[in-house]
Each structure stands twice: as C-alpha cells, then as structure tokens.
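Missing here is one protein chain; the remaining ones are kept as they sit in the complex.
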Amino acid sequence: MAAPAAPPNILTAVLGKAVGWARTRSMWPASFGLACCAIEMMATGAAHNDLARFGMEVFRASPRQADLMIVAGRVSQKMAPVLRQVYDQMAEPKWVISMGACASTGGMFNNYALVQGVDQVVPVDVYVPGCPPGPQGLIHGILTLQNRISAGEYAIR
Amino acid sequence: MSKPPDSVTGDTEAPPTGAEQAPPESPGDQGRAKRRVVHDLWLSGTEAPVDTGRFTDEGAQEMLLEEEAAVLAGQRGTLVVDDYAAGVEPSTEQTQIVNMGPQHPATHGVLRLQVELDGETIRRVKPIIGYLHTGMERTGEALTFMQGPTNVTRMDYLSPFHNELAFSLAVERLLGLEIPPRAQAIRVLMTELNRVASHLLWAATTGLDLGALSMMIYGWREREAVLAFFEKTTGLRMNHNYIRPGGVAADLPDGWEEDVAAIEETVLAGLADYEGLLMENPIFIERTHGVGVITPEECLAYGVTGPLARASGIDFDLRKAFPYSGIEQYEFDVPTTEHGDVYDRFIVRFEEIRQSLRIARQVAETMPLGDYRSEDRKVTPPPRARLDQSMEALIHHFKIFTEGFKVPAGEVYEAVESPRGELGMYLVSSGGAKPWRLHVRGPSFANVQALPVMLTGSLIADTISALASVDPVMGDVDR
Amino acid sequence: MTTEPTEIRSPGPPYDDLASRFDSAEFEVSHGQVVVRVPREDLVGFVDAAKDAGFRMFIDLCGVDYLDRDPRFEVVVNLLSLEPPRRIRILVGVPGDDPTAPSITGVFPGADFYERETFDLFGIEFEGHPDLTRILLPDDWVGFPLRKDAPIGSVPVQFKGSNKVS
Partner (left out) sequence: MLSAYLPIALMFILVVGFAGVSMVLSRALAPHNPTPEKLDPYECGIVPLQEPVQRFPVKFYLVAMLFVVFDIEIVFLFAWAARFSDLGWYGIGAVGIFTLLLVETLVYVWKRGALDWNVPQRTRYRQVVAVDMSKEAA
C-alpha cells in the first residue's frame, strides 16, 4: 500500500485539503458491473439521474485509468480472483464502493457459490445497502465517499 | 481430451495449457484451499491479508492451442451442415489466443470469450461462463414455494416479471389452481411492458457498443418512464416479486390507464427517433449487414429461440404456439425477417416493442374487474382486514407465511416467451412445501452457446456488434 | 417459417409412431404434457427418431437427484416441434452407483453446454461428449453441489439461531 501519510502538520494541511478536494472532483469508476446492481449503476450513469454532475459519467473499462471500483452485483467464487486481479491493477489512489446487499454480505444467497461479502477480497470503503439500491442510493454512497476523501480521512491511500 | 475426473476427489487433472505445469501442487489445488477458507475482513487501509489474485486460470475449461477435430468443429461453429455455411480456411499465420474476458465493456456482463485471432479475423471462439453462478437452483430448493419468486426474479434481471410468471404458472399447473381473469390480464400487462423495457435497454447498450452514444441516453430515458410505472405498481424498480403463485401481490394503482397511455406515447415517439437515428445511417448499415449470421437450421440444432430465431426466419412465438395467462384474446403479430444478421435483429426487436405496446393498449381497454388473486385461501394470504375478524383467516395467514403451502407431488415444464427467447421452468415437487428440484431453462444459455457459429470468421469489431445483438443476460446464463 | 417436407411419414400424431417403434418407451401424460420414460441405452436412438418425427428443436437437458429412489438420478431431455407446436419430455433413469448416460450431442449439437452443466452440478458423465469439463463452477471445485447429499455450503451468519439453513 502507499507509504503512510505524514502526520498532519501546519505546512501540508492546506496541500492535503487541496489534494483531497482534487481527488474527488472527477473520480472515474471502473465498470465492474456483475448483476442486477449493474443495471441500476447504468441507470445512475444515464440521463435521468446523471453521474456527469460529479464528473463520473465515463466508466473506464481498463483499471489503469480508473480511480473508483463500484462492485455492482453478486461476486461468485469463480469471479473473486478476477475481481482481485482487476483491483490490484488499478493505480493508487483507488477506492471501492460495494453496491448492493449481494456484494456487501452475500445478500439472500447464502450458499456455496457466492463470496459472502466482497470485503474478503478487496478493502471496501463505502457499503451501499439495497437490492438493488436505486440510483439515489448509489449517488448517496458516492457523495459519502467524496466527503470523507475531501475531509482527508482516506488521504493515506 | 481432458482426462475424466478420478473417482475419489472428482478433481479433473488440468491438462498442460501451454504454460509449464507447476510441480506437484497445481494452481488449482492452492486455489481450492484458498477459496474455501473464509478470509478475515480486509479493513480498508490495512495490509492485504491473502493473495487470491493468482487463481484465475480455469484449467480444463480454457481453449487449448491444439484441439481435437470434434472440439475444433464445435469452436468453429461448423457442426451444423447447411447450404450456406462458409468454410473458414485454416490460416498459416501465427495465431494468438486472446481473452475477451469477464471484465470487458462489451460483453454485457461477466461472459468470458476466448478467441483465437489471426490478425483481426477470429478463427474460433470458446465461451467460458460461470462467472456469475449464484447457485440459484440450489437456493430454490431451500426456499418454500411462497418465497420462490424472490429467488427466481433475480435470474434474468432484465425481465424479472417473465421469471416470476414462468414460476407461478408452473406452481399453479401443479396445484391445478384457477387464476381470476383480472390477475391474468395484469400479468400480461406487466410482462409486455417488461419486454418493452428490456428491449429499450438492449437498444441502448447495443447502440453504445456500436458507437452511437446518444442511443444510450435516449434508451434509458424511455426506460425510466416504464420503470416509474413498475415502481408505482409493485414498489420496486427491479426484482419486483409481484407475480406470485395464485395471482399478483397487489392491485393496480388507480389512474394506471393514463400511465400506460403515457408510456406508449413516449416510447413510440422515442422509437421513431431511434429508427431515424440508426436504421438509415450508412455507418450503422455497414456495421450490421451480414454480421453474426445464424441460419434457421443452426437455430433448431442449438435451441436458439426468441428474436434471434425470428430474425433468421423461424416464425415461432410461444405466445402464439402455447398461449399462457389469457394472452390469446389480444391480437398482435410476430415479426420475422430472413437474413438473420444484426440489422434484422434490430428490425425484429423494434417491431416487438410496437407489438407489446399494442397488447398493453388492448389490455388497458379490456381490463376485467374482480379479484386480483385467487380465492383459494390455502395459497394466497387473506386480506389484511380479515385477520382480526375470522379465526380461519388467521390460521391460513399463519400457515402460509410460516411453513408455506404444500404442492402435490409431480413434475411440470412451463415456458413463457421472454425478451430473449423461451424461458422454461422445470419444477419437480415431492408434495412438500419446498420444490424438490427447480431447473430454469434460460434462453441466453442456448444463445451464448451458439456464439461460435455467429462469430467465427468475422472481425473483432463485428464480434462486438454480434455479441451485443444476442443480448445475453449473464444472470440467465449462469443462474 | 420452416415447413417440413410435405408428406409427414408418421400417420398419427408423432407420439404413436414413436411408441410403435420403441416398445421400451412408456408414454404418459402428466399435467397435459407428454412424458416418455426411456431406458438409458435407447436414449440416442429415441432422440434421433423424435427428431425425424418432427421434434426438430432441442430445448433443454437437465439432471434431477431423487436420492433414495432406485435409479437415483434422472436426465430430462425436452424437445419441441414447431409446426404443429408440440412438446415431448424424455426421462432417463441413471443409477447412483454408475452415473453415466449417453451423450446426444451427435444428434443435437445444442446439448453440449447442457450436458457439461449436468456433469458439473450432478456428476453424471456423458459418454461421447467431445469436451466434458466443468462449466459453471471453478475448474478446481471438488464435489457436485446440486446433489441432495451435498451441503448447501452456507456460511453461519452472526445472529443467533440463524444458521438453521441446511
């Protein structure tokens, strides 16, 4: 992981805030649409309730150019290593939103096939509840993440 | 080609896949050990607990450089000999095997296509699926019949109503339950509007794949109108759990006729825009004519149904052949075209949107009055108000929601025409409150299997449009 | 619209013709649908005859585990004839100790994925299948999850008394 941030001091406080602010203004999500939540993620990206207001309307397919991974849908045992590989190939600073009940806790499918909670594979920053969470729910999750980043909580990434 | 699984561990020894075989412990063994362990949580910001990234190799399921003739024919899609299968002559160039893998913008979900490329042209294709396998058929056996629709509706997440309808029809046929006409009409209305919403999403994402970005914005704009009506009626935009064995969960909200009329007006206006935008556009025509062709014989052999089969000239629609839920009283026609390429699939699906809207209008005009679920209180819970008046209603309510209603033993196969083809439910009941076996025949499962037929010999750009025109929904494929 | 050759060879509806040619097949009607129970050896022959008799579209093939019934497993094949629209469901008993069945990919190439899925989830091997490997589960998976004696594999949930899921 990135080197731990220096303790906040008067000299870099403003720079830290500026960096935190800059990082949230245009976070490009890596399109990791898996199941039903992916449909709601696309609906959030489309015209009606628009992600372009936060500078996030372009879903980068390749992890190299993505800052935020929205795990939208149920993660099966076969998909977990792929998810981990894509997460590893993303450049720091990177964040993860676990969208929906299936991604956060395995949801209603407590059986052999699903990874019960994607936080066993990647570190999750914001969990969005719902099955599937509506576009408003996802946008609320994104805003929560942005506020915490610009407040400097995740600056160490 | 792959050695049969040895009887004790049932583990198929992965044949050498071009990479040097790891000494005694193949990645598969480590993978199994690592996967079954429930790892502790990885708190954000801390050191990574374990390295699971290395085990994406699927051993025997992957494509090999040299394959036997039978497997090669399957991957080249030349199994069905009909009069216009163009033979793909083996090239002398050095080819490479590339992954259009699980995380890919154009595979409409987590479908992994292994393609052997000769420059830009595709020599053979092997679809690898299972990346969204949720064990739903196993979960179906653990839930009662009452809870079944919640599990089933998450399979084909673009047409949840069709899943629920197929499940409910199968259970009702086993029960021999009569459904009041109003419930049947509501079911037809909801499934046809669901077909419109699913085709709109398909048009949006396929347009996006072909480069028509505005198509994505338009498609979703109309779809939101339909989803608003679904949310108003069922309470949810998706995964509604609205069509249940015995009828529907709630009656239509008042003023629903105006909503359906408004939907029809916006969607028809939108449809005129799409056809103006796409159908005469020379670039679009060049990108879709003669791409992803599948012939009627291949549709029959591979079990490809729905708009794909109708675009190849097979005039077959389950709503006409095996009418269900009272759909035979509405007239609509079944669009078919001849050439079976991507352009024809656009024609067929746009026409199907018009026909579904036509059915919705007829349902709105002739909606019968009466109860929206069957009177048999063994299956459908009594109205809430009755609970504190009659002891019997309380007992029925209690029994239905605790152990669920019992379905007589037997097996039945019930199919509905989903936007992607024939969605069938094979339900075996052992007389208990939970299904003994629930097999779902997903239309996309057969359509994805026919991909080698459509993609072999075409360019990569054609693959994107052909794959988008098949409209595979991975929840339907992997279940 | 796929019309067949004009003269339909079987006099009566295709079922009687099939019944006459395969005396080992027992026909029954369950819930208004024609179901045929065929011994394992005649499966490929019967499917071929059904294809000639008009059931030209392959629809579905799946496995069922009846656990304590004598032929423990069952392979269910679903065929469809387009014109006149008719279905037929073929049931094949497969004993538990020798879970193998003949593969019908020779007659219908569409059965390839379905047979791999049935092998993957039930462990029923199909002889003659070109590439019988797992399809839905990771390749190094041990065990066949849809068998009745396989655990559902659920993770115990934190709150008390919740892990009664079998």
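When the chains are written out, they are named A, B and C in that same order, and each has its own residue count from 1.
The rule is simple: contacts are C-beta pairs under 8 Å (C-beta built on N, C-alpha and C of every residue); 3 or more make two chains touch, one makes a residue touch a chain.
Source: prediction; values computed, not measured.
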Practice item. Determine which one of B:P102, B:G306 or B:P335 touches the chain that has been left out. Key: B:P102
Review point. Which one, B:L175, B:V196 or B:I314, makes contact with the chain that was left out?
Key: B:I314
Review point. Among the options B:E68, B:E120, B:E178 or B:D333, which residue touches the chain absent from this view?
Key: B:E120
Revision key, fill the gap. Missing-chain contact among B:E178, B:E338, B:E375 or B:E403 belongs to B:E338
Exercise for review: Pick out the residues on chain A that sit against the missing chain.
Suggested key: 1-3, 19, 62-64, 81-83, 85-86, 88-89, 91-93, 157
Review point. Which positions on chain B touch the chain that was left off?
Key: 17-19, 53-57, 83-86, 88-89, 93-94, 96, 98-104, 112, 118-121, 289-291, 293, 295-296, 312-314, 338-341, 456-459, 462
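Everything below uses one rule, namely that only the chains that are shown with their structure count from here on.
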Practice item. Using the contact definition from the top, classify how the chains connect: line, ring, star, complete or other. Key: complete
**Study point:** A-C or A-B, whichever has more C-beta pairs in contact
**Key:** A-B
Check your understanding: Which whole number of Å gives the spacing of the CA centres of chain B and chain C?
Key -> 21
Review point. In whole angstrom, how far does the Cα centroid of chain A sit from the Cα centroid of chain B?
Key: 27
Check your understanding: Got the chain A residues that touch at least 2 other chains?
Key -> 77-78, 111-113, 116
Revision key, fill the gap. Chain C touches at least 2 other chains through residues 136-138, 141, 145, 152-153, 155, 165
**Study point:** List of chain B residues in touch with chain C within their complex
**Key:** 1-2, 4, 9-12, 14, 26-29, 31-32, 35, 38, 55, 57-61, 68, 70-71, 74, 79-80, 129-130, 133, 135, 137-139, 142, 173-174, 296, 299-305, 313-316, 321-322, 336, 410-413, 422, 424, 426, 428, 436-437, 439, 441, 445-446, 448-450, 478-479
Check your understanding: Can you name the residues of chain C that touch chain B in the complex?
Key -> 1-2, 30-33, 35, 56-60, 62, 64-66, 76, 78, 80, 82, 85, 87, 89, 108-110, 112-114, 121, 123, 125, 130-146, 152-153, 155, 165-166
Practice item. Give every residue of chain A touching chain C within the complex, in rising order. Key: 77-78, 106, 110-113, 116
